[in-house]
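Here's a slice of the assembly, chains where they normally sit.
By letter and in written order, the chains are A and B; residue numbering begins at 1 in each of them.
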Amino acid sequence: MAVILITGGARSGKSTHAEKRALSFPGQPVYIATAEALDAEMAVRIAKHRAKRAAVDWIEREVPLDLLQALIDTDGGGPRLVDCLTLWLSNMMHAGRDWEYELMKLAAFLRGQKSPVVFVTNEVGLGIVPDNALARSYRDAAGIMNQVIAAVSNEVEFVVAGLPMKLK
Amino acid sequence: MAVILITGGARSGKSTHAEKRALSFPGQPVYIATAEALDAEMAVRIAKHRAKRAAVDWIEREVPLDLLQALIDTDGGGPRLVDCLTLWLSNMMHAGRDWEYELMKLAAFLRGQKSPVVFVTNEVGLGIVPDNALARSYRDAAGIMNQVIAAVSNEVEFVVAGLPMKLK
């Protein structure tokens, strides 16, 4: 079992690094995208991400909410790359889902995975306290989520300017 | 003498890590809270923090402003945990106190402490430049404060996703 968490800021190079980590494992790689193309900006971002991945023959799945089920469905094959947890959290909160319960289930399940999982997440709590209460709730939730997933991960790396620092 | 600074983002696990560091020293631990329950959100945060600490028999002190005096009063006993410096800074600025002068006095005094002190602080300068001038002043002040306290600390750790990185 290998569970790897790659964290960092926006455009820190964390996705590229996470792809490299995922592709270091044998087997057919699976790309689990939590993004949905709900607006033009998002669609452009997704297309750019896809273009960068084009050279590798990923199996792609769009999983905005049911991440645990997607991991269960794809276990036993090659490595899975989940990009990214913070967007999944945002989708869960937006959909009114009980993210804390789902997160705990996910964390418990990860310990039993046979195929590798590489998670990408964002650090969002290192700026000024946001003005609005929703943003404060979100950044608190993201911080808690990152701690929970880090605790059950075998390796955690923090990427700055494309360069990983080993946290665990 | 041991002065330890634990820094990190919101919900990075820095308080939990700082508590662990403080409790590794012998003697009756003292919890110096800089938070005041001025509104409902803050009251909930304080209550959550207190609940997490309940298992240990801390002596608790609420010290929104006179941090140096609280450290003088509690020196000679067990370890002190100050959670957190950024809130103290915010209280000082809000009260119109001369935080730079008080900070320098605090830094000078720390070198002579007999009992351990563990400080929690926040990194707030790693986001986009804030729109409003007050937030910019605050994040500048917080950055300066963190540098000053780090300079007189024996150990400094930066916590990301619950995992400490040694800075000093």
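In the analysis below, contacts are C-beta pairs under 8 Å (C-beta built on N, C-alpha and C of every residue); 3 or more make two chains touch, one makes a residue touch a chain.
Computed from a predicted model, the values in this text were never measured in an experiment.
Copy number for the full complex in this structure file, with 2 chains shown: 3.
In the analysis below, only the chains that are shown with their structure count from here on.
Here the CA centre of chain A is 31 Å from the CA centre of chain B. Remark: chain A residues 5, 7, 9, 121, 123-129, 133, 136, 139-144, 146-147, 149-151, 156, 158, 165, 167-168 touch chain B in the complex. Across the complex, chain B meets chain A through its residues 9-13, 41, 123-128, 130, 135, 138-139, 160-163, 165.
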